[in-house]
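Only one protein chain is missing from this complex, and each of the others stays in its spot.
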Amino acid sequence: MIPIRTLAEVVALSAEGASSYRLTLRIDGWPGFEPGQFAMLSPGPQGAAPRSDPLLPRPMAVYREQRAKGAAEIEILFKRHGRGTALLAACSPGDRVAVVGPLGRGFELPAGRALLVAGGTGIASVYELAARLHARAPGSARVLLGARSAGDLMGVADFETLGAPLEIATEDGSLGTKGLVTALLEVALARDAEAAVFACGPTAMMRRCAEIAEARGAACSASLENPMACGFGVCLGCAAPLRAGGFALVCRDGPVFDARAVAWEGLP
Amino acid sequence: MIPIRTLAEVVALSAEGASSYRLTLRIDGWPGFEPGQFAMLSPGPQGAAPRSDPLLPRPMAVYREQRAKGAAEIEILFKRHGRGTALLAACSPGDRVAVVGPLGRGFELPAGRALLVAGGTGIASVYELAARLHARAPGSARVLLGARSAGDLMGVADFETLGAPLEIATEDGSLGTKGLVTALLEVALARDAEAAVFACGPTAMMRRCAEIAEARGAACSASLENPMACGFGVCLGCAAPLRAGGFALVCRDGPVFDARAVAWEGLP
Amino acid sequence: MSATNARGGEICADVDLQVELAGIPLRNPVLTASGTFGYGTEFAPFLDLRRIGGFVAKSLTLEPRRGNPPPRIAEAPSGMLNAISLENVGVDAFVREKLPALPEGVVVIASIFETEIDRYAEVAKRLSGVSRVAGLELNASCPHVKSGGIEFGQNPAVLATLVRAVRRATTAPLLVKLSPNVTDIREMARVCEGEGADGLSLINSVQALEVDVERRRPVLSNVLGGLSGPAIRPIALRMVWQARSAVKLPICGMGGIASAEDAIKFLLCGATAVQVGTQNYLEPSAAGAVVDGIRAYCARHGVRRVADLVGALETKRP
Partner (left out) sequence: MSATNARGGEICADVDLQVELAGIPLRNPVLTASGTFGYGTEFAPFLDLRRIGGFVAKSLTLEPRRGNPPPRIAEAPSGMLNAISLENVGVDAFVREKLPALPEGVVVIASIFETEIDRYAEVAKRLSGVSRVAGLELNASCPHVKSGGIEFGQNPAVLATLVRAVRRATTAPLLVKLSPNVTDIREMARVCEGEGADGLSLINSVQALEVDVERRRPVLSNVLGGLSGPAIRPIALRMVWQARSAVKLPICGMGGIASAEDAIKFLLCGATAVQVGTQNYLEPSAAGAVVDGIRAYCARHGVRRVADLVGALETKRP
């Protein structure tokens, strides 16, 4: 998929849970995307005049898309974190957001069954993967979602509508099982050691998923979150250390990596 | 009047002529203002997160006010010029604009008759003066407004409602007499050499008013527009050269000066 | 909302904000920067001066000075340029008129600059006896006529002579304010330490140029000006951290501080106190907000004494 750089139009912005938002962007000439790919969004709408602060675009997973003739609408689910996402959270319909994407190498669809483990904002990266796997073979993908509290979850209703097997864990027990989503993974892998694991979320969570999968001899792909300036391999800012030594670029060689290749202890 | 620093609420923003806007701000604890005083407005609304670019507040004349219990609403008429005013022009009701004011020394009300000469954005500085003089002695203040074209004028309807004698000149003749407002001043002063002249607008226009008044031996006050960083006398950035030598601070000693005291050739 | 302890330092939620800078005890580590705070009284409508650690007055010369013709300021990305030059009321008028106008209990640091070393020393002498002056800040960013217009603070030998002369002229706490327009700030810091300065202030504004493309001219009448504001903050933090590693002198850090978080960055890099500058223009009450924000940060992080944050930056890899 050849990425484009364009000014997208904000179609809708709505609250998603307690601290997150759903942003719908209309993009002319959007080429489509693969599950796990992302886009770079300007930190807030492009206003009536150029402002150089904050400067850098923010990487955001493409949650899903609706293609229409010529144009497409893509959805972004994001959590309000710092300045850029605070400004994005203040978008109004009709505002323009600069978008570069789709970018990166996404998830490789597994031949057999899959366990999708996502925590916090990582949930936004796995919906499309779940949708494609479920469409190919209903029930072949089991989705495990985790968050600190029910309000920190994103997109749960979409996963339910999708109909793929779904389990939820919250640390405070406000929804689903009380505890960590990695606990759900241990149980699920124990039941089905053949399944391939796909993880996205906080580094600690993904690292734990990698350990659990490795212990069971299961394959594990993880989608990393490193700070990025460009998103397409030129600033070299997003380097992730590899077990084999050296670095990979999260934006170009990832964001999805074979978990065994990553030197987890060296991540930011 | 002791100035305040506060976040004002945008009550309304509407187009004013072709390239200008009328901004209505609700300000708690607004102490009132004297004709010719100004306020420093943040360059655009204070958004969902702090942004350091553009940085400096913009000086804007207080056009007029409506005092209510506790709070007041002030109006600002401004022309879209560069980044700051472009961002202000994109305000929506409910937005917050940082305001410091009222600031500066305004017009001293004359004992007798007055000729108010204003060009372009300078018009915003003289409305309150016209209103107070007209209220004191109807007809004692004659208002001469000028602009390149009819669309560049601001507040004309308000002056008409006010009922003070009003003459208009546009360079392209699209409204009122064709030509410069300074031509109207020459005629008016010829008729009434006793009147005190009050000028606000482009430097060239004010300088010409000063010459005309001096030739007739009439008093002339002019409201200068210099770039400002603070607006209350601490950055020393707004210095205007004086005929007597040295500088005055436009924000503290002005913006209104006796035209004879100003070294016009030395202004930016 | 905030009591005061024996030594006059504020305590709130058990946080002691008091620090000592170059022998000057400060209620809290937040001062305001020379040239951005006038002579203090201008801020009375916006801020109770007794809420902040103190302020540094506009730099003083022997005689009153008029400064540069306009334009003197220009906007820049996340900052501004200024070329005010030496405009000030002169040291005598400052002592006679400006100081008495200030409320009791306000800590005042007088800043001095001049074009010749002996004149610097003379200004320092005249300020020495003055009871309301808690200390002196020697502004070394002034062009030195004799060395072809380069700043005193840009040449180690010239800087040494200057500091020595002023040190001889006064026993008051002496901060030397360094120019950032140098290859190695550590070298300049060592010179000041060697010549008996009591502390360092850094950074002054960074030499810069802004252009008006329509008129094809510099925006400033002086062509060059000093860049200040958030744009220079990461440069200032670097220099404070470098100076900290080179000398034992206490440092008063500044450059683009707009919030408590910014101020804390300077403390962590080794500044004992900070100065708020350009932000005062857009937010005249900024320094007070920085004090409150530092107190809140300390309370949130269980820091009992703000002094414990000074130099606490952890640079070893986890």
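Going in written order, the chains are labelled A, B and C, and every chain counts its residues from 1.
Heads up, the rule we're going with is that a residue touches a chain if its C-beta (ideal position, glycine included) is under 8 Å from a C-beta of that chain, and two chains touch if they have at least 3 such contacts.
Please read these numbers as outputs of a predicted model, since none were measured by experiment.
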item: Displayed chains contacting the withheld chain; value: A, B, C
item: Among B:Asp53, B:Glu73, B:Asp95 or B:Glu128, residue touching the chain not depicted; value: B:Asp53
item: Residue of C:Gly23, C:Pro103, C:Gly194 or C:Pro234 touching the missing chain in the full complex; value: C:Pro234
item: Hidden-chain contact residue, picked from the options C:Val107, C:Val123, C:Ala172 or C:Ile264; value: C:Ile264
item: Chain not shown: contacting residue from A:Ile76, A:Ala240 or A:Val256; value: A:Ala240
item: Residues of subunit B (touch criterion as defined above) contacting the omitted chain; value: 52-53
item: Contacts of subunit A with the absent chain, listed as residue ranges; value: 2-5, 40, 42, 50, 52-57, 98, 100, 226-241, 246-247, 266-268
item: Those residues of subunit C which, in the complete complex, touch the missing chain; value: 69, 76-79, 81, 150, 154, 181-184, 206-211, 213, 215-218, 221, 223-224, 227, 229-235, 237-238, 241, 256, 261, 264-265, 268-269, 297, 312-315, 317
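Going forward, only the chains that are shown with their structure count from here on.
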item: Chain whose mean Cα position lies farthest from subunit C; value: A
item: Gap in Å, rounded to a whole number, between the CA centres of subunit B and subunit A; value: 53
item: Whole-Å gap separating subunit A and subunit C, where each centre is the average of the chain's CA atoms; value: 46
item: Residues of subunit B engaged with two or more neighbouring chains; value: 50, 52-54
item: Multi-partner residues of subunit C (each touching 2 or more other chains); value: 77-78, 230
